[in-house]
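Only one structure is covered here, and it is reproduced in the block below.
Shown here: the complex without one of its protein chains, the others still in place.
For reference, chains read A, B and C in written order, and residue numbers begin at 1 within each chain.
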Amino acid sequence: MVAKGRTDIGPPHYEEMLPQIIKDNYGKWKYFERIKPGVLKHVSETGDELYTVRAGSPRLLSITSLREFADIADKYCNGHLRFTSRHNVEFLVDDPEKVEPLIAELEERGWPVGGTGNCLNNIIHTQGWIHCHSAATDASGPVKAVMDELFDYFKTDDLPAKLKISMACCLNMCGAVHCSDIAFVGIHRTIPKIDDEGVAKNCEIPNVIAACPTGAIRPNPKAKSVSVNEEKCMYCGNCYTVCPSMKIIDPENDGLAIFVGGKVSNARSGPSFSRLAIPWVPNNPPRWDELVSAIKNLVEIWVKNAKKGERYGEWIERIGWEKFFEIAELPFTDKHIDDFIFSVPTFRTTTNFKYTK
Amino acid sequence: MVAKGRTDIGPPHYEEMLPQIIKDNYGKWKYFERIKPGVLKHVSETGDELYTVRAGSPRLLSITSLREFADIADKYCNGHLRFTSRHNVEFLVDDPEKVEPLIAELEERGWPVGGTGNCLNNIIHTQGWIHCHSAATDASGPVKAVMDELFDYFKTDDLPAKLKISMACCLNMCGAVHCSDIAFVGIHRTIPKIDDEGVAKNCEIPNVIAACPTGAIRPNPKAKSVSVNEEKCMYCGNCYTVCPSMKIIDPENDGLAIFVGGKVSNARSGPSFSRLAIPWVPNNPPRWDELVSAIKNLVEIWVKNAKKGERYGEWIERIGWEKFFEIAELPFTDKHIDDFIFSVPTFRTTTNFKYTK
Amino acid sequence: MSDKKRPLLDELKKGPWPSFVKEMEKQAGNKMTEEAIDLLERSYEDKMCHWKHGGIVGVRGYGGGVIGRYCDIPEEFPNVQEFHTMRVNQPSGWFYTSDALRNLADIWEKHGSGLTNMHGATGDAVLLGTTTDHLQPCFDELAENGWDLGGSGSDLRTPSCCVGPARCNNACFDTLHLCHNLTNEYQDELHRPMWPYKFKIKISGCANDCVSSIARADLSIIGTWRDSIRIDAEAVKEYAASGMDIQGLVVDKCPTKACAFDKEKAEFTVDDENCVRCMHCINKMPKALRIGKDCGATILIGGKATIVQSAFLSWVIVPFMKLNKEDGYAELKDLLERIWEWWDENAKVRERIGELIYRKGMRTFLKEVGLEPKAQMVHHPRANPYFFWWPDELVQKEEGDEK
Partner (left out) sequence: MSDKKRPLLDELKKGPWPSFVKEMEKQAGNKMTEEAIDLLERSYEDKMCHWKHGGIVGVRGYGGGVIGRYCDIPEEFPNVQEFHTMRVNQPSGWFYTSDALRNLADIWEKHGSGLTNMHGATGDAVLLGTTTDHLQPCFDELAENGWDLGGSGSDLRTPSCCVGPARCNNACFDTLHLCHNLTNEYQDELHRPMWPYKFKIKISGCANDCVSSIARADLSIIGTWRDSIRIDAEAVKEYAASGMDIQGLVVDKCPTKACAFDKEKAEFTVDDENCVRCMHCINKMPKALRIGKDCGATILIGGKATIVQSAFLSWVIVPFMKLNKEDGYAELKDLLERIWEWWDENAKVRERIGELIYRKGMRTFLKEVGLEPKAQMVHHPRANPYFFWWPDELVQKEEGDEK
């Protein structure tokens, strides 16, 4: 078997993974065309043409499916494929004849083709109840339920612009949802329950105190533990991350918050954060109905009202956030008003606003 | 004489001060015209016409001049006049025939007429060495020197837009310069010198500590006084305001900082802060040459480069701050980069910027 | 005049702008004033001021209105050993009759330096320089003549307002009346420091904000309307005929693209729902466009200059409030009093209302003064997920619910 202790070899070299057509045209791609949803054609300075067929993936993949992908790649792509930064799988085809059969086989096997251009993209997400101890909600379940509902948008590219939805299952935000057109994130709503003995035994109290963004944690020297100031705690769970004896999970009160209007690209406007639209929908497995219908509504109002080329946030910036809340028929609450460190620059310092009902 | 102890009577009623034409047309003004620099004509629904002649004032006025104004008001304005929110004096004329003679007399007596519309307005300012203990520079002197240099702009209204210059003689900013097209403010550059005995005797140490924006002040229990952390002190002088034994004046290092691009009105864009252009010019009485030429340059580049209707900050927002520094030929230094509480939202979070030399 | 030369200040008698040095010299017959000029020359030499803090001074019954000032080299300048300022509350809109002005001048000739600021940055008529002995007699004589002092210290500061309906076509309400009314209603708050810190009110009749209330007042009252801009179609045509570039100078600069100009028909239209009442189009075509008829004000809070947590512009807390003269502005005063009460109870020493709101969170402020959250209060909602829940918003666990 192995030479034990072999370390620090780094990842396989990407060149080994590239198909010949990419090796030949590396750095020489001249332009591309969007053939149809899920299909891109890249044209090289050499005249070579590469077709990319993108299929949706649940990201959680069995090795059975990985082998299936490998077989498909062998059949259509000389044994080459890649995954995208949003966890889709892309088949790289150098023969135009193979494109339609490939698509047919993918669809047949349950791998939908789409998600390019102005389609809905795959939902970036995280571990949830499948693997993480920190999760305020599941990840794969809510994502599946939302993607089922929005499925048609994955397959049609006539949305006003790209639609990037992301999810994270707790405030650690491993899904880095904070700059998405629409983001949903698992949140807690009650303060951690302190197991004094556990804290005393297992946790580094200075680290626990430092972990709290709002300074809600104070030492409790008597119990060699800590106490939490209810008024200051906003349930982020960071204390729980550093100290398992600060349990924060509360099945009835945990749930999801929905943010909208962020983006990452610098195209036109610079990157921007998503902002709170709906503070809480309940955790309602298995299909998270409230979440799904809230997101559906959010997508539909954008599709209906945005101008061509307007990302979600660009649409809202044009009409104003007050109009967004009116159109979305969402209540604006005290939760929407920032009260963290950088709150001041978010307060409206002009009389330039629109009236709403 | 007086009934002693008569208090809380409040200010004189404004109605007693209004000329008849204003009483007759109060709330009925329909529109106005700018006749020429310094002269406005307001037209009422009743058809009445009121002429306003605005004259520049140093704000620091002797009672001799107040009496002179009173005499002029008697002669041309049925004994009525007012001051503006920028400390100019306005003569209210109901007879068009009197406008030119009034202007002639004002100019003759040394009171320049101008400052309306797209003129340079009067410079809002503060006490300086004339009355305040806190001043890092004089107020009236620098203002006089700048107004002399920019005088023509007070008398012509073809600037790109309004030009509002303000000054304050220390960071207390009694001139509220923080939202001006151009602002100059007296600053210190060295830390306070602590007179321990004085602190112990005269100052409330908790208040002194709380006064420091950066937490630079620590108790010094031995001396019943305080000490200042050099690395954290940015010389704001707020400790000196609450405790005279923390002297912060340093004649060679005090001076003025210049900010640009703020505005107050909601017209078009909302109100915005002025931002640092030049961190320091020296205190150079009697005519503050470095200050004057710096401001002259700032005004001239705007006049030359702004489009019609663009306030200073609106011009900069269009071209970008990096271009502003290039055009103004000003060095961009670490001082220009915020490092106070709300710094983060000022950092550039996009690759959308222009190159500069 | 003193025999001292003042070569530095002499330089500031030159030039076209009216000279404050000349102003000072006009009163140089007064020994105190003359020495004040000499002291200023000395400051010009030394590049520093020669004033210092000192004992608190004032007039009977008042905690504010006078700023005590002492020379730091009194041996050399005995006549300005004391050089206090008195702040006289201006009439709303800074209107004066010539007699009123002369009256002030006469009183100040008798009791002080003869130097004034017309006006101070807060709005008062500032009488610059007198001795402790003169304070009470001066105040008595002012009061006798119908003048009162303005604010200083930790109290309500003298409210001020723009010229408003007295001479402006844009006034959405009666700024002068409101200013006068509030000043009189809150005489106690103005004269008897008792709060954590100062509190300023400034009142502008429209969004042009000619008294900079959004930047310089803890409470900013800014006029606006709820209906539509009034358009005089004929006058629009005149502007167009005069060659004005209505598209470029007006329409293209509308922040929400809410107005439009049809060049063919020379017709100007406003989309009311999207107009944010920024005043720009009205400013550019005052003959053709007028503010609406259903007027009131936006109320904003928290504006202040630099110290301590950097400058704040005021924040919208009431998008639209009718300002009702008939009931003496009851709604506004009610709100104001709730705000003061909350601030007074919660603030630290020298903590402005804006800083307190920042520290406590806007949600706490709104809840405790009884205001509804509105989307108009923010540029945009929060980006972080760090929000709080009130106990009654949570799912209460029933017995046996726990697994």
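Rule of thumb we're sticking to: contacts are C-beta pairs under 8 Å (C-beta built on N, C-alpha and C of every residue); 3 or more make two chains touch, one makes a residue touch a chain.
Worth saying up front: this structure is predicted, and the values here are computed from it rather than measured.
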item: Shown chains that the omitted chain touches within the full complex; value: A, B, C
item: Selected residue (touches chain absent from view) among A:179, A:233, A:258 or A:278; value: A:179
item: Residue among A:190, A:238, A:333 or A:351 touching the omitted chain; value: A:238
item: Per the touch definition above, residue among B:171, B:243, B:281 or B:299 touching the missing chain; value: B:171
item: Hidden partner chain, touching residue among A:130, A:223 or A:303; value: A:130
item: Touch list for chain A against the chain that is not drawn; value: 1-14, 16-18, 22, 26-27, 29-33, 42, 50, 52, 56-67, 69-71, 73-74, 79-85, 87, 89, 92, 110-112, 124, 126, 128-135, 138, 140-141, 144-145, 147-148, 151, 154, 168, 171-179, 207, 210-211, 213, 236, 238, 241-242, 244, 249, 251-252, 254, 264-269, 271, 273, 283, 285-287, 308-309, 340-342
item: Touching residues (missing chain, whole complex) on chain B; value: 171, 178, 185, 187, 189-190, 213-214, 234-236, 251-253, 257, 259, 261-262, 273-277, 279, 282, 319-322, 324-326, 332-340, 343-356
item: Residues from chain C at the interface with the omitted partner, ascending; value: 45-46, 306, 310-311, 383-386, 403
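By definition in this document, only the chains that are shown with their structure count from here on.
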item: Relative to chain B, chain with the most remote C-alpha centre; value: A
item: Distance from the mean Cα position of chain B to that of chain A, given in whole angstrom; value: 49
item: Multi-partner residues of chain C (each touching 2 or more other chains); value: 207, 214, 222, 255, 278, 313
item: Junction residues of chain A, two or more chains touched; value: 344-345, 349-352
